[in-house]
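The complex is shown incomplete by one protein chain, all other protein chains being positioned as in the whole.
In order of appearance the chains are A, B and C, and numbering begins at 1 in each one.
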Amino acid sequence: MPLLTLSAALNSGLRHALEHDPGVVVMGEDVGGLGGVFRVTDGLQKDFGADRVIDTPLAEAGIVGTAIGLALRGYRPVCEIQFDGFVYPAFSQIVSQLAKMRARTAGRVALPVVIRIPVGGGIGAVEHHSESNEAYFAHTAGLRVVYCSGSQDAHWMLRQAVECGDPVIFYEPKRRYWTKAEVHDDEPLPLDRARVVRPGRDVTLLAYGGTVQTCLDAATAAATEGRELEVIDLRSLAPLDLDTIAESVARTGRCVVVHEAPVFGGFGAEVAGAIGERCFDRLEAPVLRVGGYDLPYPPAKFEEEFLPDLDRVLDAVDRSLAW
Amino acid sequence: MPLLTLSAALNSGLRHALEHDPGVVVMGEDVGGLGGVFRVTDGLQKDFGADRVIDTPLAEAGIVGTAIGLALRGYRPVCEIQFDGFVYPAFSQIVSQLAKMRARTAGRVALPVVIRIPVGGGIGAVEHHSESNEAYFAHTAGLRVVYCSGSQDAHWMLRQAVECGDPVIFYEPKRRYWTKAEVHDDEPLPLDRARVVRPGRDVTLLAYGGTVQTCLDAATAAATEGRELEVIDLRSLAPLDLDTIAESVARTGRCVVVHEAPVFGGFGAEVAGAIGERCFDRLEAPVLRVGGYDLPYPPAKFEEEFLPDLDRVLDAVDRSLAW
Amino acid sequence: MEKPVEPVQLLDPDGRLTPDPRWPLEITPDLCRDLYRRMVLARRFDDEALALQRQGELGLWLQSRGQEAAQVGSVTALRPDDHVFPSYREQAAALCRGITPEELLVQWRGNAHSGWDPAAYRFHVYTLVLAAQLPQATGYAMGVQRDGADEIVAVYFGDGASSQGEASEALNWAASAGVPLLFFCQNNQWAISTPTSTQMRAPLHQRAAGFGLDAHLVDGNDVLAVHAVTAGVAEQIRAGGGPALIEATTYRMGGHSTSDDPGRYRSDSELDSWRARDPIARMEILLDREGWIDEAGRAALRLESDDLAAETRRVCRAIPKGEFSALFGTVLTSEPPHLTDQRQRHTALVASYLD
Partner (left out) sequence: MEKPVEPVQLLDPDGRLTPDPRWPLEITPDLCRDLYRRMVLARRFDDEALALQRQGELGLWLQSRGQEAAQVGSVTALRPDDHVFPSYREQAAALCRGITPEELLVQWRGNAHSGWDPAAYRFHVYTLVLAAQLPQATGYAMGVQRDGADEIVAVYFGDGASSQGEASEALNWAASAGVPLLFFCQNNQWAISTPTSTQMRAPLHQRAAGFGLDAHLVDGNDVLAVHAVTAGVAEQIRAGGGPALIEATTYRMGGHSTSDDPGRYRSDSELDSWRARDPIARMEILLDREGWIDEAGRAALRLESDDLAAETRRVCRAIPKGEFSALFGTVLTSEPPHLTDQRQRHTALVASYLD
């Protein structure tokens, strides 16, 4: 069971997909010789050729639009968007074309297209390189939106995304790209299921991507004060595995949802709204949301203050328990 | 006090802006000689000239991008996006440029640009012509997102939007364009405030745009059964007037939020999440959300079944009261 | 700036034939009769659909009147297995591919968002978001290229759509990737109320050449010229010559749609000047003069048109509404729990009204 960085785990997932399905093509800006700015496609063009690992012109609408065309022709494109902030030129192709094609054609035309997006902050990047835009896509019917948080999921979820037959927005937390972890062959959890990554009985913490580790750290810290926090990695935002979440919150009666995106209208709102309804009679405190402040992502020097950290998560836990 | 259709009320609002501020320019596809497909700009080019009421090339990114440039030069552009589903090509200019310019420049550069969007369904239109995409923009820091529901607000809110100095996404419910109502000169409510349009003490209904009338009809129907529903027109989604909402829900203890957009990750989620926290101890039932189903907007023949109607609102009211 | 190019024309408005050595075409009676028949049927279908909309049977209709030559001349010059991406006004082309009146009407009646199986006809569903089909066609052509197939791909779009960034991204991408793709622009002079002059300064074919495409201008109301040029260009593309663009000069003789009021922005005289260049009329003159069609032939075509019109009325009114609940299963490959839940609650609620 090798130790792989999240980036390397994605690379091996792509390699597996390219080896086992001749229809799979990888495409994007600088994914060829360079191997992508995060090296996720490192070596793939060398091994599978420029016809299957395609350096594209610099045009995101073109990347997604041509991927749709390739899918119509029977291919399974995996697109890389170089940074989260650069997916917007492709927004129309994604929400009006990719997401809707199946419904528009009454189920006749499926578009198995995966769009990989390095997401979020914490790497000291310049503007437009630390965005968390999952709420836009989670609200868009016809897309699956998934988030990996570590190497094991990165490898398997990417393979599942390529195989699932639906359009998938696949988020990769930048600040975890170089974190190493085991990637093993155990039967993976289905793509659309949440995972309890740390059990506990006092408060349920819901997180995805980069904030999963933040919540695990918070749980460890809380444990020293005798508080048992349950941490759930949502993994799939759309569809959302509400059963797993509700089961937990019904037990704990308290819930804090944590993400990097600004809180206002963020994905945490959907979680809070859904749990507020589903678990109304079990809640002993309101579902609290911890996220980025409602600002455009700040300059790098301020991102530590902007991003939810251990202290802000624990503060929310305290407020929840104090209710 | 003239009776004006919502479309005519917008027209007179634009006319006033063009007359009183030489910096105001109106721009978009077919806004000139045709007066826009909904006639909102009818006659304006004739009266103010082609330099101030501009028929643009067919390119939404270009419309918003050039509007930003005009604003940098000191103008106050009011852009028309022909239909809700066609704002996406401009998404990058809106969320990465328009919304962020002020913060990116530490407040040095303001962009007073209004983007008018005919929104929502109920007019039997073909695909892409009945979208409700407010959740995308409400989640985007740096934008004001407002929604008019009738002639009076249409006229005054548009004037306020043009004057406010911030980028404003201005939504106009298509199915209300031809509804006539009085437009009077009373000191208007500030742009960012919600309005209680019908007082009541049993349940609070929150709505905006096209669903305000739906909720008023529901309240009338409920009244015959002795139930008093309070109806609030949110008007401004971002920023959201939470004080007005919370004051009401604290009184009624029950709340249903109604919009056309799909419920999952829709704006109702933010409302439910915020009230769930702010009014936790006052809520006698969970905040219930009534909206479009989580499908791409359906073909015209099905929109009646898709859109929240009186029955679905009353059903939610019953469920709330039965809790 | 370059000097204006003259559009290729073989058959002038007065029905005079002038062969063009650059675009050899064997002009046989059969070819002319066939193209004429397709154009006549297309216009009749279009008129009937317009009438159905006026009667409230359709929610909206976008006429192809005036553009029959551009569509029929081009699509018949392609191979049946060449994949086509239409815009939303290509019923004349669609009929040539065998798409039925019912399949063409269902979307405008509001029963579905699209009417036919794109794979069955090698004809993609209509795209209403302007220019969105252009990068998609480019990607499809990348697939053809990778498959080493000898098919080509054709994509239709309008003068207005050409201003969209996605149109240029596709032109540039197709050129740099060298894919087997034919861009076919019907420049019908208008984008709703916006004239081509507001849309662009230089003609589109010149722009395409600037991107490195092989570009041509043709009289879009001359079905023979369109057919000859499309056939020639398609052959080049099939032979590996890379992508090309054909700009067909034509005119949208109806309003933009049945919701439009063209009187607000264009003159009758302009319309008249184009009526004089009607694509069907000039072919009629030719057939008459050459005696390539006789009274029997005309009668047969009248009969066929009447049958098509009757059939169109019949199938339109007979289109089944379908089930709203069926939509929930079309969003993803498998219906997710929350949609199942919504579907069931909706069905229960609807049932409850009936009690």
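Operating definition for what follows: contacts are C-beta pairs under 8 Å (C-beta built on N, C-alpha and C of every residue); 3 or more make two chains touch, one makes a residue touch a chain.
What you are looking at is a predicted structure, and each value in this text was computed from that prediction instead of being measured.
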In the full complex, the chain left out is in contact with A, B, C
By the document's definition of touch, the residue of C:Thr100, C:Gln206 or C:Thr347 touching the omitted chain is C:Gln206
The one residue from A:Pro89, A:Pro112 or A:Gly150 touching the chain left out of view is A:Pro89
Chain A positions in touch with the non-displayed chain are 29-30, 32-35, 37, 55-59, 61-62, 85-86, 88-89, 124-129, 264, 293-296, 298-302, 305-306, 311-312, 315
Where chain C meets the left-out chain, the residues are 1-2, 163-169, 172-173, 175-176, 178, 197-202, 206-212
Even though one chain is not shown, chain B touches it at residues 25, 51, 56-57, 59, 61-62, 64-75, 77, 89, 92-93, 96-97, 100, 102-110, 141-142, 144, 164-166, 192, 239-240, 242-243
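Just so we're on the same page, only the chains that are shown with their structure count from here on.
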Per-chain Cα centroid nearest the overall protein Cα centroid belongs to chain B
For the pair chain A and chain C, the C-alpha centroid-to-centroid distance in angstrom is 41
Cα centre of chain B to Cα centre of chain C, whole Å, reads 36
Expressed in whole Å, how far the mean CA point of chain A lies from that of chain B is 30
Within chain B, the set of residues that touch 2 or more other chains is 61, 85, 88-89, 127-128, 264, 294-296
Chain C residues touching 2+ other chains are 112-113, 129, 165-166, 327, 331, 338
